[in-house]
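One chain of protein is taken out of this complex; the other chains stay put.
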Amino acid sequence: MSFANHLENVTIQPKISASQAIPPVAVPFVSEKAKKHLDLVERWVNEECIPADTVYASQLNTTTNRWTGHPSVLDHMKKRAKELGIWNMFLPKNHFANEGSPGFTNLEYGLMAEQLGKSRIASEACNCAAPDTGNMEVIARYGTRAQKDQWLKPLLAGEIRSGFLMTEPDVASSDGSNIQLRIEKKSDHWLLNGSKWWSSGAGDDRCKIFIVMGKTDPNNSNKFLQQSMLLVPAETKGITVHRMLSVYGYDDAPHGHGHISFKDVKVPLDSILVGEGKGNEIMQGRLGPGRIHHAMRSIGAAEVALEWMIHRLNDERKTPFGKPLREHGVLIEWVAKSRMEIDASRLVVLNAAIKIDQKDAKFALREIAEAKVLVPQMALTVIDRAVQVHGAMGIRTLRIADGPDEAHLQQLGKRENKERKDEIIAKFARQTQTAEKLFKQMGLTPYLLGAEKFRSKL
Amino acid sequence: MSFANHLENVTIQPKISASQAIPPVAVPFVSEKAKKHLDLVERWVNEECIPADTVYASQLNTTTNRWTGHPSVLDHMKKRAKELGIWNMFLPKNHFANEGSPGFTNLEYGLMAEQLGKSRIASEACNCAAPDTGNMEVIARYGTRAQKDQWLKPLLAGEIRSGFLMTEPDVASSDGSNIQLRIEKKSDHWLLNGSKWWSSGAGDDRCKIFIVMGKTDPNNSNKFLQQSMLLVPAETKGITVHRMLSVYGYDDAPHGHGHISFKDVKVPLDSILVGEGKGNEIMQGRLGPGRIHHAMRSIGAAEVALEWMIHRLNDERKTPFGKPLREHGVLIEWVAKSRMEIDASRLVVLNAAIKIDQKDAKFALREIAEAKVLVPQMALTVIDRAVQVHGAMGIRTLRIADGPDEAHLQQLGKRENKERKDEIIAKFARQTQTAEKLFKQMGLTPYLLGAEKFRSKL
Amino acid sequence: MSFANHLENVTIQPKISASQAIPPVAVPFVSEKAKKHLDLVERWVNEECIPADTVYASQLNTTTNRWTGHPSVLDHMKKRAKELGIWNMFLPKNHFANEGSPGFTNLEYGLMAEQLGKSRIASEACNCAAPDTGNMEVIARYGTRAQKDQWLKPLLAGEIRSGFLMTEPDVASSDGSNIQLRIEKKSDHWLLNGSKWWSSGAGDDRCKIFIVMGKTDPNNSNKFLQQSMLLVPAETKGITVHRMLSVYGYDDAPHGHGHISFKDVKVPLDSILVGEGKGNEIMQGRLGPGRIHHAMRSIGAAEVALEWMIHRLNDERKTPFGKPLREHGVLIEWVAKSRMEIDASRLVVLNAAIKIDQKDAKFALREIAEAKVLVPQMALTVIDRAVQVHGAMGIRTLRIADGPDEAHLQQLGKRENKERKDEIIAKFARQTQTAEKLFKQMGLTPYLLGAEKFRSKL
Partner (left out) sequence: MSFANHLENVTIQPKISASQAIPPVAVPFVSEKAKKHLDLVERWVNEECIPADTVYASQLNTTTNRWTGHPSVLDHMKKRAKELGIWNMFLPKNHFANEGSPGFTNLEYGLMAEQLGKSRIASEACNCAAPDTGNMEVIARYGTRAQKDQWLKPLLAGEIRSGFLMTEPDVASSDGSNIQLRIEKKSDHWLLNGSKWWSSGAGDDRCKIFIVMGKTDPNNSNKFLQQSMLLVPAETKGITVHRMLSVYGYDDAPHGHGHISFKDVKVPLDSILVGEGKGNEIMQGRLGPGRIHHAMRSIGAAEVALEWMIHRLNDERKTPFGKPLREHGVLIEWVAKSRMEIDASRLVVLNAAIKIDQKDAKFALREIAEAKVLVPQMALTVIDRAVQVHGAMGIRTLRIADGPDEAHLQQLGKRENKERKDEIIAKFARQTQTAEKLFKQMGLTPYLLGAEKFRSKL
């Protein structure tokens, strides 16, 4: 696919490294240690992860069972990441100094997450993939020593994976208080009944532990105190994974998004996180930093899309209407807008990250919400432009089949201009002449606003 | 302002006349008589009204009192329109055969209104200007013989003008049931108290009659039966015009949009239209056709904006970045989108007009609402593009000062492309090489989706 | 997934049939015969095809080879369609009266295509699927008797399928003159070398014939005369299908979009369509009606999306923030905009179809281009809204994970309003008071524009 086979000796690294490209306004918030690590991550993503993405895709397409066969290249890459010390960067230093935090702030990890977002496998390869990151934060912050030993340790080591089960099929679960899964307290166990879906990661055989949100006190007048969270081993009796949901044609195997039911599922009383009624509070704390991570990864994805756009604009074989793509003004405008929108979004996310670092996610509600809404819209827009630039190669059937919109618009516009210009120019000229005659005929002089203003006096 | 002084002999008329340009799908609905009249209107607008617009603007700017001095060119044009038989086209034939209808349907007049919309003064010059058109329809349909003799006759003759007073300052009057002006029935008169604003035309000295909407039965449990409409002479005692509101810096003199108060205003009992509680019903009937007229006039305005855009694109003196404007792909795309959006909007309005013609406005609620919302948005978009194309000449300060957005975007995009292309091309090439090595190293063969498909067999 | 199990006795048919819902402006162009057939197609799609879609998807997911196993439900449905006389409706009567045209115009078939577009399998089930439709038109119009006997007959009977090979991997083929596949004339055969991709249908084993566009006269100074079209049996020696391209994660099996190479492929001299240099002309003629079909099918898809949106809005279990979805103003606005945009697009396409019917596709270039650009953008927008309304169920990961944008925006907006309203109201009040004091202090009286206007005189 490349048309650059002659560029043998060009280095793969950008002229300006990631740490040099930090927006000036954010520079004071990044330590020298973090800058160094950021550049290491960038190099690793560019030089190792993105090439490995191709291998991953190929392995996934040839496996006989997409849901059980794990592409071996991922283990290869995890080993390599550990060697390089690129591991668990998401654990922020102000909260998890004693839990294995590598010592970065949310802002600093955010900058690294942008790099990870450029590759399909990088996040998982360095144990920084959702939903494990959020789950590890939850257990690290709210878990008992025993819970940490049992689940946090293997998660931090990348030996198992986890699920976070909140969304439910039959309610508007974007409003958390609607959650219906019932958790009853019995003499020596919790009894769970209900169902969940969009349970990300539930398709993965290595997913061993679910954090489950449900209602322990459905009649509490304070709807924010009705929920609790439990640690539930994924293979507990009574749990059935019915199917994997697909997203726009992607099943996201072997990770998957499961539809899961709980029928009389029993777990010990010490499976609860913190205590009864704390579900909502834990969830609020969990979401903030995760949104920063997601947002920065999406920004990384948008940067890659912009790179593909530029790559394509300089493909000398593509010369619609006789000139290379980079001389088509519409496409250059797309590059500019993408550059602008990515840069603006990044500043919004970094500003939110700093506010979380200064105190916590609750303190930064407005900033996090802005990042949450702004970044995905930006990313979709930028990626959409990149796809459209690639025409058939990155096809969006409807808008490209039979020629891209842009080609049709150019022809439509040129035709309109060609057919009508003489007529319009002549008409306007004549109308001006007629107006002049009318002024004369009515004995009037044309007046210009402010014409009584000063004339030169010196 | 013209650069076409050499085009002495070019005719002012378009190659394709308005009747020839009717969208094919609408052609079966337009009579031969209407086609002929449509072309007459088009020619009159192009050859006489648009030139006269310049005179009108100049007269208005030099008058000592914008609110009392009426530019004489308008009377000149009204006389001319009567001579040509271009007068009162809005009165639809299926309702007003006996009230002076020139015999056109709403669809047919709609096509003419598009032409009228191209000139500032054309609608008034042929007695087809709002709010008179809607008011005349109301009196023609709902008025008594005496009411018609007193007010409809001079309105149809263009001797006086009228106001329609519905909107009020202190309520959300887009929901008609919120209207507050109180109309009390006394032994021998109606007593009015309250205030109105955005009373269009109230600034004009020739405005002699107001149609006033108010509440005669504020406690009626059916909120649609609380309102009535009265005919109130503009100079009745107790009416005060406080000021003229300005719209985005335009005061719209001498027409004006007035803020008016009613204090113990008395009118005879026979001033009511139809009867008590009929206000809402009359209003519903009044709005439908008026929306078609407005929409088609806006389409005419958008067509003129597109003409200005094309005119500008072919100004040979304007060659930013070394090529004429018409070779800037972004601008050609604007022409194409404008062409497309205008054409789509017109079809929506014509389809709505046909539905009104087939029965009445109530029957076409959905279609009218679609036209009402779609057309102004389209017109604003097209006009905005035209303004942007004109740069400083048709300035929108914010987006043009210090160079138009488009120039900045082109530079930003070109710089981004220039600075990064070599690096990106090289990087992608290297990443591909690395992936190839990784496949080898892991003993894997790249797999292509569907690669097992048939090979040639013959 | 349905929440309407109690609605046992409700008919599946809409209150207003498809023929009754034809936009008023288009009614004069639809014959009684076409109206009847349109309603038949609508009923068949609703009652039989859409249910069968589910079966089709299930069969496809369970087949061991997606590229060779054809879901049997499709043959079941084809048989049924033939029984009902729903077959080959695309062949327009003004060109193919003698080739099996069922006697409909492009406009009439367009209305039927809208219905077909509501189901995944309907078009193929009644032999109206691309690329066969366009290919059949080409052979019917340009083929010799022998070519028709060999290929058109089995295509019209639905026994084989076909491919149209135009797009190429290495050039900007949206500009047809860039096409590179070489066709050399030898003594007794044509020799083909080159490659094609996005060859739709090439994955299907039943695809037996390719129409191939290539260059027979690459040096002709008129670039529109360089191309010719050949009929090439799909299994000819030297043809290799390398892989199936995937579109946003969909491989579109078993139809497929193939990447195909031609290496010294030989076909007899009588395989050419019309003659040398006619390739471009044939292509132009082929594209027009096809664009109408595509556009109307997309409109059907958008109508289904709107139906899903309405379906979801009335799911009583979904009550985010305490009220059903249909009481969320933003979502109701989406329904309204979708209704409006679909209706506008349909008028544009029908208007273009009429122009083709009146003469041919060349006569309707502008109208076709408008439809081509407008409809896909509309469809993507409407479908995107429908997906967003469905939240997790029809997920767009980025904009919905962690709660949909709309929920965040509502919270963000409410917080902003709550936190700032008292302060702002107070501030504005104080500023007004200060201004009043300043007027007094400076001895000035506030002036209102137009305040000198007339006072009541009677």
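The first chain written gets the first letter, and so on, giving A, B and C; residue counts start at 1 in each chain.
FYI, a contact is a pair of C-beta atoms (placed from the backbone, for glycine too) under 8 Å apart; a residue touches a chain by one contact, two chains touch by 3 or more.
These figures come from a predicted structure and were not determined experimentally.
Only one of B:21, B:160 or B:369 touches the absent chain when the whole complex is considered: B:369. The residue touching the chain not shown here, chosen from C:157, C:269 or C:426, is C:426.
Checked against the full complex, the candidates B:225, B:412 or B:444 give a single residue touching the omitted chain, namely B:412. Contact with the omitted chain, checked across A:339, A:385, A:408 or A:430, is made by A:339. Only one of A:220, A:246 or A:284 touches the chain withheld from this view, namely A:246.
With the whole complex as reference, residues 1-5, 7, 10-12, 14-15, 46-48, 50-55, 58-59, 61-62, 72-73, 76, 307, 310-311, 313-314, 326, 328-337, 339-340, 406, 408-414, 416-417, 420-432, 434-435, 437-439, 442, 444-447, 449 of subunit C touch the missing chain. Mapped onto subunit A, the interface with the missing chain covers residues 23-26, 28-29, 67, 202-203, 205, 233, 235-246, 251, 253, 256, 258, 336, 339-340, 343-345, 347-348, 350-351, 354-355, 358, 366-367, 369-370, 373-374, 448-458. Contact residues of subunit B toward the unshown chain are 167, 169-175, 178, 197-198, 245, 247-250, 257, 287, 290-291, 294, 298, 317-321, 325, 365-366, 369-370, 372-373, 376-377, 379-380, 391-393, 395-399, 401-405, 407-409, 411-412, 415-416.
The rule we apply is simple: only the chains that are shown with their structure count from here on.
For the pair subunit A and subunit B, the fraction of shared interface numbers is greater than half, so the two copies use mostly the same residues to meet. Greatest Cα centroid separation from subunit B: this falls to A. Mean C-alpha position of subunit A lies 29 Å from that of subunit C.
Rounded to a whole number, the gap between the C-alpha centres of subunit A and subunit B is 43 angstrom. The set of subunit B residues touching two or more other chains comprises 336, 339-340, 449.
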